[in-house]
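Every protein chain except one is present and positioned as in the full complex.
On to chain A.
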Amino acid sequence: MTQRRRLSNTQNSPQSRQQPGTLMAQEEDDDSTFTQPSTSQVQRGLEKLTPAQVEQKTAEVVQYFLVKDQKKIPIRRADLVKHVVKDYRNIYPEIIKRAERTFDQVFGLKLVEIDTKSHSYILINKMEPVVGASIINPTNPKMGLLFVILSIIFMKGGLVRENLIWSTLKKLRVDPGEKHEEFGDVRKVVTDEFVRQRYLEYVRIPHTEPVEHEFRWGQRADKEVSKAKILEFMGQLHEQDPQSWSQQYREAHSTPSSSQASTSSQR
């Protein structure tokens, strides 16, 4: 019980977010208490509840996702069940189904399970980003930084040693060793924030001395960022036809670029 309380305390404190490792470890024993109910269990559960009760619980789940998504941190099923779903866990699949529908039809967002082992979800945007759309919101400058890094990785075949990223950023006058006025601690933004948000993966290369890491696209980038757009951008930058990068062009236009290709459903 004390373990429980300690857990829920750490979740509220912002510091806990900086230690994804420890959270991951706790999650396992937590999630084991939850078993996905069967269809007939869900059916029986629904019969005992009024439609208003189910609707209310769905609304709570939707709100929870929206609040958590502001930080772009994946939402773990264990937390969702413990903090929100609670006594309705027997109809969990039905609630998730309804929440998915709401995200799709009302918010233009898609709920995606990114890790089937630890059962965590992210929300991705189904709407095509519009160039110059930020008439009101100043574009988040960090997204510009991210876009550059994703471009480098994509153009280099999907996997890049960290040195290349740092040296390229230096050329753009973003020195990871110095405090940047817009991004703050650049190294931390790139290797920690973007990684937690699942835009990037930052993996240690085995058997290197000193320790070296490499970058690849994270799951959120795969789902949210259009490779065709990146190639287009590269074409403009180098005044070159995007098709001249034949391999990248094939990749950008073969993968049914998940959400980006399909426009939001109009049901």
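The criterion applied here is as follows: a contact is a pair of C-beta atoms (placed from the backbone, for glycine too) under 8 Å apart; a residue touches a chain by one contact, two chains touch by 3 or more; residues count from 1.
Definition applied: contacts and distances are computed from a predicted model.
Think of the chain that is not pictured: of "General vesicular transport factor p115", "Non-structural maintenance of chromosomes element 1 homolog", "Bardet-Biedl syndrome 1 protein isoform X1" or "[RNA-polymerase]-subunit kinase", UniProt labels it "Non-structural maintenance of chromosomes element 1 homolog".
Considering the full assembly, A:Gly108 is the residue among A:Gly108, A:Gly144, A:Gly158 or A:Gly184 that touches the omitted chain.
Among A:Lys68, A:His119 or A:Lys142, only A:Lys68 touches the chain that is left out of the view.
The chain not shown here touches chain A at positions 12-13, 55, 58-59, 62-63, 66-68, 102, 105-109, 125, 127, 130, 133, 135-137, 263-264, 266.
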